[in-house]
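The structure appears right after this line, and notes come after that.
The complex appears here without one of its protein chains, the remainder shown in place.
In order of appearance the chains are A, B and C, and numbering begins at 1 in each one.
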Amino acid sequence: MNISILRRIGVLFLIAGIFFSWSCSKAGDSNVIKIGVIGPMQYSQGKGHWNGAELAMEEINSSGGIKVGNEMKKIELIKADSNEIASITDAANAMERLITQEKVNFVIGGFRTEAVLAMQDIAMDAKTIFISVGPASAELNKRVKEDYDRYEYFFRGSPLNSSYLVKNSFIHLGYIAAVLKKTLNLPAIKVAVVAEKVQWVEPVIAAAKSTIPAMGMELAGIWQPSQTASDVTAELSAIQRSGAHIIFTVFSSSVGVTFVRQAGELKIPALMTGINVEAARFDFWETTEGKCEYVITSANYLENITINETSKKFIDAYRKKYGEMPSYTAFTHSAISNLLRTAIEKAGTLDADALIPILENLKVETSSGTYKVDENHDSIWGPGYSIIMAGQWQDGSFKGIWPNNWKASDNAPAISYEGVAPVKFPPWMIEAYQ
Amino acid sequence: MVVDIIISTLINGSIYSILAIGFSLVFGVARIINIAHTAFYMLAAFCIYAGTNSFGLHPVLAMGAAIIFVTILGLASYKLIIEKIRVHPAATIIATIALAMIFQEIMILNFGAEFLSVPVLVEGFTVVFGVKITYQQVFTFIFMVILLISVWFLLMKTKLGLAIRATAQDRETANLMGMNESMIALVTIGISVGFAGFAGAIVIPLTVIHPHMWLSPLIIMMAVVVLGGLGSIKGSIIGAFIMGLTEAIIVFLLPMGSFLKGSVALTILIIVLIIKPEGLFGVSIEGE
Amino acid sequence: MQLEVINLRVVFNKAMILNDINLSLNKGELVGLVGPNGAGKSTALKAISGLIAWRKKVSKGIIGGDITIDGLIVFNGERIDEMPAHKIVSNGLVLCPERRKPFREMTVLDNLLAGAFLERKKVKIKENLDIVYQLFPKLKSRTRQISGTLSGGEQQMLGIGRALMSQPRLLCIDEPSIGLAPIVRAEVFEKIMEINKRGISILLVEQEISTVFKMTSRNYVISSGQIITEGTSEKLLNDNVIRKTYLGM
Partner (left out) sequence: MSILVYLRRLFVTIKEEIIILPTKVITILFILFLLVLPVILPDSYLMRVLILAAIFAMLTASWDFLSGFAGQLNFGHALFFGVGAYSSALFNLLLKIPPAGSIPLSGLVAVLAGLIIGFPCLRLKGIYLALTTIAFPIILTGVVNALPGITGGELGLSGLDKLTGSRIGDYYIVTLLMLGSCTVMYKLTQSNVGIIFHAIREDEVSLKVSGINTTKYKLLAFCLSGLFAGIAGGVYAHFMRIAGPSTLSVSTSFTIIIYAVFGGVCTIYGSVAAVYILFPLMEVFQLLPQFRTLFFAAIVLIILLYMPSGFIQWIIDKIEKTCSRCGHKNHALRKICRFCERPFKYY
């Protein structure tokens, strides 16, 4: 009897071993370029990652593929659900699986910074090029500078890093304050800062404290609700009490929706601007039941504004295929069809070490402007490169309102994108101040 | 400022108390720690969303349907799963965690993990003592008061309430009075889940719906219940208002630290428990 | 025969608490069940009133004991050993539990009303309430008091009164004298006699043997989970071995 039990156990282990060795030894197909798309696939961010990449793959493959040296290679996308919003462990495992099991040539995606930091290390261990599309933290690129030999395989795709985002949204603030002052004849503008409590916001708050007075405005107060707060009416009444004309928001999660919704319901006489990631989504009007009217936020893709031909083509193709505006994580499209494609065609190889110098010196038009990286492999912000537009919800559609004759410095040429719309003010606000 | 704090306390406190009473009632009567309690709250929210968006129901109708659906679901999950394992507290906790996870995943499969919303019943706001509050909040508050009064009536003036109170105090003796303990547990679960659904229906028009929305009220609700004393309804109500007050004070006096409101509330909870381990009005369950 | 218990056996985990108990009780009788501490008296009452079966249902689990219950219990010609406790009550077999167990946070009146849970007619409840108040006038004066604040004797009276509200045909009383002053004890026993005279059979579990033996018609002596002997009070008191070994007199 012992022997039979032993034998059964032995057979079990044998089967397990065979299964594992089979699953672990998938041979890589050298005729395609394998790109891993990693992201929280259950969530809208992950869907953006995947849709953008899928669109790029279809476009490239239908045109025959990417020219690598003398052969045309097609793209194969590998989807990896990182589940990073729930579990960092899962995210790291997904990255490892992409690299060691699927043997991908490149990885694009990522969303939550804590997870991307863990994923980054795995990709760097395997010397695989990893273009992040999603996290805004500058931390990721600091590593490139600190330890170039290890982290040279990492590039920031989109969005711009948080300090640029903030800088840019302060410019939005300045623009809106100027318009507001002129329209309503206000002597001085008061700004309330409302930021969710996350780490990348800390420098924003520090900056707000010094920048807002420096811009000739008064800081009415700073509020920091939690990321998942479901009731901010207390904060809102405190803000109204402070007499703020503008609410400078820094939101990346659900509290952004709640805040806008409740502010709209209470008709707080102040204009919202700043960063509110959720507010830039195409379905934000439905999500807030129309309460987001007059809300301004930073945006990467806008219907009425054309940055360049690449952007216009991408937005059109995306809307045609998926019936909605792309979210910012759909930059995976540009990461593949602009960055990787150009670099691979120039290098004539898929070898990471040969591609890095090319990517470092690449200057290419993408769907969110001209892409170029600095020495940190961080994408550059500024006139002539990528800048972040501002959009305002006006009557059910998200309209670009900035850059509208923006001068980066006194002597610089004014920048205006085609199709930009004027800023509108809520009637209850006009009423309150006239 | 003081008026702001009071109004904010009243509104949040009444929401917390409705959630906490249901949770506390089930614990008292059936000794079930129902982690899935707020998951039913989440489900009600999604039901209303589906009702108004997919079936085009009027919001009030959708609310009613949601509460009924959630109650039935609660009863079914009690009958099919919890009743069989409720004997061991750890097993019930884990089973209800699993239930909540299942609900959450099914909602993700059906609706995706995006933020959704439903329309408010009455749009706009009113000004009370110089503080803007939305009609929905006024509504919420009134409904909560009505609900609290009807709970009080049910418990103190009806035979069922007598049985529920008796069972909550001593299940064995209540059994000896001819009270069918498992039947009463079932009824209580129904009431409790109905409350959770009701709280969901009334609160969500002001906020966002997403499949993970059950987690943060869960923590606050448990803090409220433990603070007030498990199984004590009076305790739940008082605990709810204490928590609401703490949060309001933090938001108004410490705006930069308003994210801390959860942590501070929980710290208060722990301090109270160290001083008085069974909570403010808790029944001692040592004998069991 | 109103109650008949045949070969009742209760095992907790592996400890045999009751080993093949046999006892019976006629209508209108007042029967004592006596024995030393830990003999299994209370367990026997709990088994008869269905609480063991309930506990069995409640206590199995991830880390839980195992309870086995075996045997036959017949009440009024009906098997009740597999009946849930609340059904047994509606059949007329009511247990007044050890240490009274009032619903401590409820008023005296609520406690009594809880006892009348199964009765639907308001008139009947009122009638029963009057009977109980007549029997225990002290309770009447304390109708609105929270029962946790009553004295031990009052709580015991409340316990018995509450059991009476369930309109028992057989009332099982578990150690009514425990923790009471001698004067109060005497009063409680007096009341029990009075209830018996009203035609309600009583199965009384007690350690206070001298008093019990004066009241009861028959007694069972239980020790270590086994019925040692049964008989009238005189017979048992006359048996020297029984008296010295089991009754400690």
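Methods note: contacts are C-beta pairs under 8 Å (C-beta built on N, C-alpha and C of every residue); 3 or more make two chains touch, one makes a residue touch a chain.
Quantities reported herein were computed from a predicted structural model and do not represent experimental measurements.
Contact with the undisplayed chain is limited, among A:139, A:286, A:303 or A:324, to A:139. Taking the complete complex into account, A:83 is the one of A:51, A:83 or A:132 that touches the chain left out. The chain that is not drawn here is touched, among residues B:128, B:149 or B:219, by B:219.
Within the complete assembly, B:109 is the residue of B:109, B:128 or B:253 that touches the hidden chain.
From the set A:104, A:117 or A:131, the residue in touch with the chain omitted from the display is A:117, counting the whole complex.
What chain A contributes to its contact with the hidden chain is residues 1-2, 5-6, 9, 13, 17, 20-21, 24-25, 41-42, 80-81, 83, 86-89, 92-94, 96-97, 100-101, 113-114, 117-118, 121, 137, 139, 143, 197-200, 202.
Residue-level contact of chain B with the missing chain is found at 27, 33, 81, 84-85, 88-91, 93-95, 97-99, 101-102, 104-106, 108-109, 215, 219, 222-223, 225-226, 230, 257, 259-260, 262-264, 266-267, 269-270, 273-274, 277-279, 282, 285-286.
Here is the rule we use: only the chains that are shown with their structure count from here on.
A linear topology is adopted by the chain contact network, the touching chains following one after another without closure.
On a Cα centroid basis, the chain most remote from chain C in this structure is A. By the count of C-beta pairs in contact, the leading chain pair is A-B. Of all chains shown, the one whose average CA position lies nearest the global CA mean is B. Note on chain placement: the centre of chain A and the centre of chain C lie 73 Å apart, centres being C-alpha means. Centroid to centroid, with C-alpha atoms defining each point, chain A and chain B lie 36 Å apart.
Chain centres here are Cα averages; for chain B and chain C they lie 40 Å apart. Residue positions of chain C with contacts to 2 or more other chains are absent. Of all residues in chain B, none touches 2 or more other chains. Within the complex formed with chain B, the chain A residues making contact are 40, 42-44, 196-197, 221-231, 233-238, 240-241, 254, 257-258, 261-262, 265-268, 278, 283, 286-289. Considering their complex, residues 1, 4, 8, 11-12, 108, 112-120, 123-125, 131-134, 136-137, 203, 206-208, 210, 212-213, 215-217, 247-248, 251-252, 255-259, 261-262 of chain B touch chain A.
Those residues of chain C that touch chain B in the complex are listed here as 49-51, 54-55, 57-64, 84-86, 89-90, 94-95, 97, 101, 103-106, 110, 113-115, 117-118, 162-163, 166.
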